[in-house]
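Missing here is one protein chain; the remaining ones are kept as they sit in the complex.
Naming follows writing order (A, B and C), and every chain is counted from residue 1.
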Amino acid sequence: MTTDRPTLGIAMIGHAFMGAAHSQAWRSAARFFDLPAEPVMQVVAGRDAARAAEAAARLGWRESTDDWRTVLHRDDIDIVDICTPGDSHAEIAIAALAAGKHVLCEKPLANSVAEAEQMTAAAESAYGQGARAMVGFTYRRVPAVALARKLVDEGRIGQIRHVRAQYLQDWIADPDAPFSWRLDKARAGSGALGDIGAHIIDLTQHITGSRIEEVSGRLETFVKERPVAAADGSGGLGGGAAGSERRHVTVDDAASFLAGFAGGAMGVFEATRFATGRKNAIRIEVNGSDGSIAFDFEDMNVLEFYDAGEPSQTAGFRRILVTEPEHPYVGAWWPAGHGLGYEHGFTHQVVDLVTAIGAGEQPRPSFADGLQVQRVLDAVEHSSQTRSWQSVPD
Amino acid sequence: MTTDRPTLGIAMIGHAFMGAAHSQAWRSAARFFDLPAEPVMQVVAGRDAARAAEAAARLGWRESTDDWRTVLHRDDIDIVDICTPGDSHAEIAIAALAAGKHVLCEKPLANSVAEAEQMTAAAESAYGQGARAMVGFTYRRVPAVALARKLVDEGRIGQIRHVRAQYLQDWIADPDAPFSWRLDKARAGSGALGDIGAHIIDLTQHITGSRIEEVSGRLETFVKERPVAAADGSGGLGGGAAGSERRHVTVDDAASFLAGFAGGAMGVFEATRFATGRKNAIRIEVNGSDGSIAFDFEDMNVLEFYDAGEPSQTAGFRRILVTEPEHPYVGAWWPAGHGLGYEHGFTHQVVDLVTAIGAGEQPRPSFADGLQVQRVLDAVEHSSQTRSWQSVPD
Amino acid sequence: MTTDRPTLGIAMIGHAFMGAAHSQAWRSAARFFDLPAEPVMQVVAGRDAARAAEAAARLGWRESTDDWRTVLHRDDIDIVDICTPGDSHAEIAIAALAAGKHVLCEKPLANSVAEAEQMTAAAESAYGQGARAMVGFTYRRVPAVALARKLVDEGRIGQIRHVRAQYLQDWIADPDAPFSWRLDKARAGSGALGDIGAHIIDLTQHITGSRIEEVSGRLETFVKERPVAAADGSGGLGGGAAGSERRHVTVDDAASFLAGFAGGAMGVFEATRFATGRKNAIRIEVNGSDGSIAFDFEDMNVLEFYDAGEPSQTAGFRRILVTEPEHPYVGAWWPAGHGLGYEHGFTHQVVDLVTAIGAGEQPRPSFADGLQVQRVLDAVEHSSQTRSWQSVPD
Partner (left out) sequence: MTTDRPTLGIAMIGHAFMGAAHSQAWRSAARFFDLPAEPVMQVVAGRDAARAAEAAARLGWRESTDDWRTVLHRDDIDIVDICTPGDSHAEIAIAALAAGKHVLCEKPLANSVAEAEQMTAAAESAYGQGARAMVGFTYRRVPAVALARKLVDEGRIGQIRHVRAQYLQDWIADPDAPFSWRLDKARAGSGALGDIGAHIIDLTQHITGSRIEEVSGRLETFVKERPVAAADGSGGLGGGAAGSERRHVTVDDAASFLAGFAGGAMGVFEATRFATGRKNAIRIEVNGSDGSIAFDFEDMNVLEFYDAGEPSQTAGFRRILVTEPEHPYVGAWWPAGHGLGYEHGFTHQVVDLVTAIGAGEQPRPSFADGLQVQRVLDAVEHSSQTRSWQSVPD
């Protein structure tokens, strides 16, 4: 295969669940979209040399390393793609930006507002040097979500009154599900709130184009301690057989909060890993003066849309199958009615990042966007502790 | 038609929307269910003699009156059925109970906790004299809701972790929709919170068998004043053409609140008249350690049920069409698959009330149950004012 | 209750499942709709005096009789409502029309084309004498179905290409379900084909305004004999405990057929009592050059509508909740979002019949309409025997 395009060398740090999704995106983006540069999957970095080598072979990278710092000095690396748990985001991202690399960082941006502020400052500083930084709120790039935003932008929803958003999973509803790094505050930063609540905060602000200004929240840890699996260094969602040792869960199992949006909309949010039977239900509904939209990731190729301007006789929520060439991102893929899957959002993320780099523009969501989400998360956590409303700093 | 059963004379106070629903229930109950006594639709009372007479003819009552007090002294009246706005509930109910009549009172029980306390005291006092009092949280008697409660009672859901409930309407989402008595705090007591929020408070407590202990709420009035229609004495949902006069809306357009249930479940509630495209969407989802249930009144003959004990391969939310002879109330009606409608809940309410009267038992929900809902409403309102969590008194 | 309206005395022949539905309709119609005359539930007739008397008391009729002929000579009877099995329709209807009574006859019109022809001739002859005859294809009057027809009439669907219709039940899917009169060709005429297939033939022709001209069909009897219940004289759907005696099933368990409509649409039909898990799924989908409609009785308050004129970005099947005041029949009932049930179609049938009688017009579907359905049924049966396409006579 030959192309006339320039290439972009990619180094990916971390190779668990997120690494697999990112790898498929790097591999696929230029095959379906017309990119200004061809990504080259150069090197994957992990903590353990053997496992990193195995990941490189399995995920399709040319090389591997157990020292992520080495990639910062390589001329054949243009983009550092951070897929590690949140506790290492700040260190890696700041170093990579300082080395002049573009950075794609998985969400949440960091485990604390302080770290996120440092990262944002680093990104703003590096911007002048030509390095671009982006945070991976991938669900923005599900076509149905992108269409939702477009309809809001076009004024089809009117003045927004209500935002209701839920991110429902059930993978630890069983009290005997084993401990995982995602239940350890030191590594994960927070539980359902930061892991999945962050997504619906970003999504609703993105779709509505409006910021959350204040929150009243409540966090719960239903199961206080859990069995420790024999070996869980995988960075995965958990797994492994449970032993007799038990460990304290230091993060929230579930979070709920009310929100006030700039512009006056009321928000109601819920993020939980205890919604038995709901596997990855990201549900967002927005009601406005002129229409409504509703989305559920468990039926991800569909956006429901209600047009209040329609005569009563034929008004109703439309089940838009977001698979038409006219829909965001969709034209590059298959004919109408042939749906996309979870990883396509990651491919679209690569497309948007590489396109922005090619155009010399700021890819979105920026680190500043990621910081703002972090501030909402922080306000929810404080609100839960103080049992009062908390405003979200600008 | 002849029956050997005794009769129960009914007087209905008020004859608008609720009066029509109650009339159909009184007319139908003994035709489908085996009741200990035959209701006789004796008299309907209204404020205006001519309109009351018209209502009697239209709704099928033998007589009419413009003085509700007269029915209290009639020997042929056994049950007083109160279908007026909330500001007159206390006066009528207390008088009727004092006169030895059974009382069925529409929800919310009253416009204030104080009134509801007086009514509850009156009901408890009258109980010893043989009079029975019941509040009309009719949606409990939708078969799918009754099945939900039954599944919880049977332990199919296990320990309850999450309760999410929404009551979504859109009939005043248009800022030019006219003023109605339901937007006047003096008559209606509250807005979306008391009118429809009361239903989901009752329903979730009923289904889970667990009380709401504390709340953090937020009320909003999106549209502060509205045009006044030419004549709106109908007691209906609104209606009439808008004139140039405008009136201040003194109730909430929408309410949202977080709740803590006894037993530890987290609750998230939302009641609004501004959910564009949602007409009467009473949505309740309960997630427990052993299963989940979900209900939406816009598809009222269905209960969704997830059984966590099912093997992964075939686990999934079941769409139970609640029309089988084995389902609550259903056997009296039609064959499987032939759904019921909105007013059937009122017929079931009559069935349960007449059955309880016949058995000398306390019908549920009692006035004490209605008072407790009122206390939750009151706590939400206070919480919205104080911007802090409020506990709900026992 | 007093009204200035004239009255219409009703005699109902038969008092099983259909009798209960018809009774509720006669009782309710004038309470919700403005009728030219007030129906009076005078007398119910049955084969057994004691059971007829019990039915009168239960269903709310003034009197009962075990001789249906007696009602033909009563001056206080204006309408004869035939709710018996199909083998007695012709005799009763022809006698009633000859006696100058209006007739409402349950579907299918008769058990044979010959009988249906005689009935139609009788109806046409009686029409000049002022008697009106109507056949009870009630599902036409489900508001969502009436809306479907209206959309076709208004040209929203354009030229119709496809009609697919299924009537799916499962009440005898169990081979041990007992024998019932509905499985006896002598009484029921046919099985799934005539009982439920007749409905989807009528519905699709009604909605599309187009006749079925030819068919290729296949009938099956999956279970050839069944246990006989201890006593099954109920005229109901079956029931009773199974004994050791077994009886041959002489009707079809399921029917499927292809159809050619006048105008060129292709039809695909299926009627069965063996669709495990489907309780009363009347599903109709119509695809035209300008739009499509889809209906499922198991979600009876909804009509799905696709408008091909909508831009691709927002095109999708709309879930129209057919509960708005603008929708057919709905304004007389409850506010938006408060759904109707199975028996409301019967009430609408009474409304349309009484209105037509008041206006001196021909109510639809007429006996001629019922005859035409009978001819389609007959052609399907012949086609199944001859294994070839059969045309349907005009």
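Heads up, the rule we're going with is that contacts are C-beta pairs under 8 Å (C-beta built on N, C-alpha and C of every residue); 3 or more make two chains touch, one makes a residue touch a chain.
From a predicted model like this one, the values you see are computed outputs, not experimental measurements.
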*asked:* Among C:R278, C:R319 or C:H344, which one touches the chain that has been omitted from the display?
replied: C:R278
*Provide the residue numbers of chain A that touch the chain removed from this figure.*
1-3, 17, 20-21, 23-24, 27-28, 31-32, 56-62, 169, 171, 237, 278-281, 297-302, 321, 323-324, 333-344
*Contacts of chain B with the missing chain: which residues?*
147, 150-151, 156, 304-305, 307, 311-321, 324-327
_Chain not shown, touching residues in chain C_ = 161-162, 164, 166, 168, 170, 173-175, 216-218, 220, 222, 254, 256-258, 260, 264, 266, 268, 270, 272, 274-278, 287-292, 306, 308, 315-317, 387-389
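In this section, only the chains that are shown with their structure count from here on.
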*Farthest from chain C in C-alpha centre terms, which chain would that be?*
A
*Taking all protein C-alpha atoms shown, work out their mean, then name the chain whose own C-alpha mean is nearest to it.*
B
_Between chain A and chain C, what distance separates the C-alpha centroids? Give it in angstrom._
54
*So how far apart, in whole Å, are chain A and chain B when each is placed at the average of its C-alpha atoms?*
42
*Check each residue of chain A and list the ones that touch at least two other chains.*
315-317
